[in-house]
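Shown here: the complex without one of its protein chains, the others still in place.
Chains: A and B, in written order; residue numbering restarts at 1 for each.
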Amino acid sequence: MVIAETCRQALKDMGINPDRLALEWVSAAEAPRFTELITGFVSKIKSLGPLGSGDGEGGKDIVQGYLMDGVKAASARKVRIALGKLAKNTHKSGNYDTQTISTRVAKEVLPAFQQERVSQQKKAKEAREEAYKILEVLPRRCAKHLSNGPCGGSVGGRCEADPKMPCIWQKIYERLISLKQEQLLREIMPMRDWRVADRSRRHRREREESAL
Amino acid sequence: MVEAGRSPNIEIITNAQLKALDGKAGQFVAQVHQKPRYIDEDICTGCGTCTMYCPRPTVDIYNERLDITRCPHIDYPQAVPAAHYIDAEACLRLNYETCNLCSQTCMAHAINFDQKPRDLSLDVGSVVLAPGFGRIDPSVLERFGYGRFPDVVTSLEFERLSCASGPTEGHIVRISDERPPKKIAFLQCVGSRDETCGNGYCSSVCCMYAIKEASLAKEHDPDLEITLFFIDIRTHGKGFDASRERAEAKYELRIVRARPRLNGQVDGQLVLKWATEDGESHSGLFDMVVLSVGLNAPEDAKEIAEVTGIGLNRYGFCQTSPVLPLAASRDGVYVAGAFQGPKDVPESVTQASGAAAMASELLPEARDTRTVSISYPEEDTDLEAGGPRIGVFVCHCGTNIAGVVDVEAVRDYAATLPDVVYSEAPMYACSQDSLKGIAEKIKEYRLNRIVVAACSPRTHEPLFQETLKSVGLNPALFEMANIRNQCSWVHAQTPEAATEKAKDLVRMAVAKARLLEPLEQPSVNVTPVALVIGGGAAGMTAALSIADQGFDCVLLEKTDRLGGNLRRLTWTIDGRRASEVLNDLIDRVNRHPRIQVFLNAQLEKLSGFVGNFVSTIKIGGQDQLVNHGVIIIATGGREYRPTKFYQYGKDKRVMTQLELEGALARGTDILRHIDTVVMIQCVGSRGQDLSYCSRLCCSQAVKNAIKLKELKPGIRIFCLYRDVRTFGFAEDIYREARKRGVIFIRYEPERRPELIKNGQGLRVRVFERILGKDLDIPTDLLVLSVGVAPGDNESLARIIKAPLTEEGFFLEAHAKLRPVELAVEGIYLCGLAHWPKPLGESIAQAKAAAAKAAIPLARGKVAVTPIVSRVDKDLCIGCGICESLCPFNAIHLVKVNKRRKAETITASCKGCGICAAHCPVLAISMGGFTDNEIMAQIHAFAGKEEA
Partner (left out) sequence: MAAEDFNPRILGFLCHWCCYSAADAAGVSRYQYPSNIRVIRVMCTGRIDLRFILEAFKSGADGVFTGG
């Protein structure tokens, strides 16, 4: 009960319609009821639309981002202690009144969740920013000017062009892992525009010569 | 069936007949004659090559002669033993010494034409007769056009036609032109309730099976028009009325109350003529007529009776009495199933367990002297410890799954999943040869995680786990994907979506399987005491049976004396004085040294689990603790109080059937001024306060009507009813009542009889449909037939944490397979707490519950489920949240190195996982349902790329 209510409020906090979570009691004998509930729930979700696209939901990507932090917040000790304590007290008092639980969750558990989520969000944002910086700056140091990962020639973390040099992509990978942002590597970087990028003297001379 | 085949203590002798039975109860010698199968069942793999090569077609008897098979064959894939046999009458080799093809092609060399009949002499303590039922004589069927018109079929033939693995693969076709019929008529009571063919009894099961067959046919072809012709609609089983009403509405079944006759054929269609109750005659054309044939006594009933020395009743069924429903007339010979009287599957299974109890009652001294136990090979820990090597088995389940889901596609898909090294799609994964196959594949491919995509783990997980154990794998290394109950069956209209869902479910199961870990299989000792709750007929019978089987028993009764509802009964259905039965039971209970009776006692609290329950019992205000291993619930029901109806409680001349019995028992003087009696059936039942039919009130009313007629022959009795449900042999007393002049008038629920007070007189107004008008019956006495209401089951259900049905009765674990067990292990059920039923059925059920309850008592040990919580003490911070939340007191704090740490009490833990879900530091994990396993399932749900 406490968990369900927390979950509902957490969803709301993340801009997700809490109606997307159903908690029903169906006894083993109530097969017809089960059928009705599932049928009803499916059509309700249909009317809400895909996750993130419902009324008041901020779009798929945003919601996904919130959820990423939310899952982390849900594992955080602070949130879980608050939740556990409330569950314990509710159990002791025997007061399972929905209104009471709802108020208490809002007062005792949700703030911790919000705080944790925001701090996760911040952490994630910082990590992401740093990761983007890494991806922006470090590849320039690649001997082969690769922008989408190592060439395949590196051996033991050393560059193919100069075995004395470390492979910069190995470094990038390790740092992204430590920031838990390795998924960014999956993103394909746009092709480099060599017309503007390459200003080496030899090329310029060739171009000038060929223009003659 | 498979379970019986696997038990080392059950020897199955097929093709056998009992020739003689000498000796006495406890020391019988049975002479058994066994005819050869010509195929060695221990060697045969059931592969079916012999059937393929046999050149000699023979009629397929199993498929009601609607198909052909070959001499060597197996009746159906799940048959036990899962071995073929040779039809000795048709075989060319056996009759003409030619051919011999099959034995050449059999790779297993299982075919042996040198097998000879053999005679066995078996020492047995008791004999249980379960020969089933026989067929209605063809001459009876001929009266309904059977044999003359090919499209008149029996319900048994129809059943085969609608069976997915039957001769037409489930397509219902006319026999004459093999075209699907458009209009089908079901004729009820063929060979039942018909004295002209010698079967005066009601076969009990045909009304419900006709509804079932009609529903299945409609499911298959929604355009079918189906008409069912009933005399009375006797769907009196547990929950039957409700499912009949649902079926009638959902499938638009047309119900006609008439007994039609076949009037020839017009343009290939069959002509039926009938007269309805208002006297009008009708006729109709049908493409197919299904005869709902009744259940006859077995063909060899006489022979069985002669050999075993038991008595038969006038219809050739085994003679028993309502008080001893499972005992044949010779000591030590018991009966179960349809041979005792026509009955459905749940009741037959119940009786079978009951008969086992009777046999076990003879056994206490000899118990365990000749039993064999299975031993499993040691666990192959090396194999288990290696990286996951998953085998996936995707079951066809005949056409149950394969008819909707593309099983091959799912199998191929499974093969692409990570760590899956083998995948296969067996026809029936649970059949004995498939299980053998799984075991072989485990060895061949060194599989160490098994996924079966089939039916529900609730029913079949143990069976497959057994197979894992048999080859040295820990049973926890097993996962099921439920692609039948929760997929093919419920998404029949959308096969593509169902196939996609099946793939998803398999992917999720594989994802979990990759992370499964072996779990310890602990077992605990059983306290060899049974607690029986309820001191009525059922409770006392169960207690006596347990005690006779050699175990101690505590019997609780909440009032100050034993007897329950039996106290209020005056006569049993066969005319015995109920008080004799009652006194005999009470006397035996009180004298039995192994039974301890607590009066004024109620269960207050229950803790523990199967084998080790601890109950707090309140006896006259004092709490007492009782340790016991099992519980039998026999808390009974109560007579419904019809205070809303017919001035009951206000006018002394209005009473219930039980009150009438009670009054007559006190003296028959009251009859002096009574010349007319009106009885009204179903007062408060079947859709009023009680939604259901109570199964016994019709027989009770008829019984009392006859009693009244005996006491005062001139008395006029009117019985107003909806359906007369005197099923089984009770039909005899219904006919008897009619013969004695009791007048039966049917009413519809929309137009119930009314009570009209006319000065001092009572009048009952009822619509009489032959006359087509209201009939006013002045009466001296109005007797209301009321049903059985559930007792105070709710509070008990809360204490033992067991579910109730919508109607308020206890819900058994499975209606057909486990009819006297609750879902909670170690708790059993009998009597009116289960469902309203007559005395004989309660007694049989009490015996059955006693048999089931005796199993853990006799074994002395029960395995504890390994799905329990485990605390990682290094992570635990001793906050105590888990301890306070656990509903089973199965986790507590202990001091470890001066720090508080949580610890699970494994034997009490039910594996609910509340502790794990609330642990702030994620220190608790659940066996078989760890965080990682569930997370893996969620991720696998996400999509293919993350699989």
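The definition used in the following text is that contacts are C-beta pairs under 8 Å (C-beta built on N, C-alpha and C of every residue); 3 or more make two chains touch, one makes a residue touch a chain.
Only a predicted model underlies this, so the values are computations on that prediction, with no experimental measurement involved.
Visitor: Kindly state which of the options B:Gln17, B:Thr51 or B:Gln486 is in contact with the chain not pictured.
Guide: Only one of B:Gln17, B:Thr51 or B:Gln486 touches the chain omitted from view, namely B:Gln486.
Visitor: Of the residues listed, A:Gln64, A:Thr100, A:Asn148 or A:Ser178, which one is in contact with the missing chain?
Guide: Result: among the candidates, A:Gln64 touches the missing chain.
Visitor: On chain A, what residues meet the omitted chain?
Guide: 3-4, 6-7, 10-11, 16, 20-35, 37-39, 41-51, 53, 63-64, 67-68, 70-71, 74-75, 79, 83
Visitor: Residues of chain B in contact with the chain that isn't shown?
Guide: Output for chain B: 219, 243, 456-459, 482, 484-487, 489-494, 497-498, 500-501, 504-505, 508, 803, 823, 867, 887, 910-914, 916-917, 926, 929, 931, 934-935, 937-939, 941-943.
The criterion applied here is as follows: only the chains that are shown with their structure count from here on.
Visitor: Centre to centre, by mean C-alpha position, how many angstrom separate chain A and chain B?
Guide: 51
Visitor: Which residues of chain B touch chain A in the complex?
Guide: 246, 490, 803-806, 811, 823, 879-881, 884-885, 917-922
Visitor: Which residues of chain A touch chain B once you look at their complex with the stated criterion?
Guide: Within the complex, chain A contacts chain B at residues 3, 27-30, 32, 35, 75, 77, 80-81, 83-85, 87-88, 91-92.
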